[in-house]
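Here the complex is missing a single protein chain, while all its other protein chains stay put.
What follows is subunit A.
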């Protein structure tokens, strides 16, 4: 009987419970923090079956997150993410914070279901704090990622969608683990997760080296996400970059992807102009002579950009950095 407010939130885990009307009063049902299961034979299939015959507009869509990446290098860990949350075809938000600050020295990323990631990573933060209070020392990154992996393994098969990277710098150095809702937990130096991850991997793998400088690493991370947002429809918005150092993490930047687009374009133009100058030809003739390359589809976009810039809905052209 709920005579006092439930203190379930202090227990070490959220437990599954069958909400049985005969046993729980509405007050208990509504105020319990246990994760409720539908009272059917196969709860894992319930949500999928509920919308099996539904039209698209009636279906429940949950917010999904998309391109994230993180890598370890000599200067620590860089994490970069986009900020688009899609709900089916609709863009639920263009400003989602997909890097979750679990505590001042641990970061988690969000890919897959937005609610699943935010909820379980917040729960992870709670358990890391409990560990710290009980053991008088900070939890290691490996232990934190294992806590998360074991938690979601308890819900395996029930439809959780979560692909996250847990990263931090503990007493044994910087560590990066990939954890997902299937129960996978992998330690590694370089991961990219989400629908745009293939695009990000291409750019990231091409430019990565352990001995990179910090600025170079940040630029590489930002460019990788930019290319993913450019090509993946479900990625976009703002590119957020964080750096994990020995004392904790620090937020580096938050740039609209169009700003990075202008930077990349300006750099390419510089390179093209330099090539043309070296070949001793004008820029236009230089492009035409350059190995008979097929007309660049983005050149049509340039004229579009010029008129759009005069209307004011794209960022002003940047000078190459």
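Just so we're on the same page, a contact is a pair of C-beta atoms (placed from the backbone, for glycine too) under 8 Å apart; a residue touches a chain by one contact, two chains touch by 3 or more; residues count from 1.
Simple rule for what comes next: contacts and distances are computed from a predicted model.
The chain absent from the displayed complex carries the UniProt protein name "Proteasome subunit beta", chosen from "SEPT2 protein", "Exoribonuclease phosphorolytic domain-containing protein", "3-ketoacyl-CoA synthase" or "Proteasome subunit beta". When the whole complex is considered, the residue among A:92, A:207 or A:248 that touches the unshown chain is A:92. The residue touching the chain not shown here, chosen from A:125, A:159 or A:183, is A:159.
Within the set A:31, A:74 or A:184, the residue that contacts the chain not displayed is A:31. For subunit A, the residues in touch with the chain missing from this view are 5, 26-27, 29-38, 40, 43-44, 46-47, 49-55, 57-58, 60-63, 85, 87, 90, 92-97, 113-116, 118-119, 158-160, 258, 312-316.
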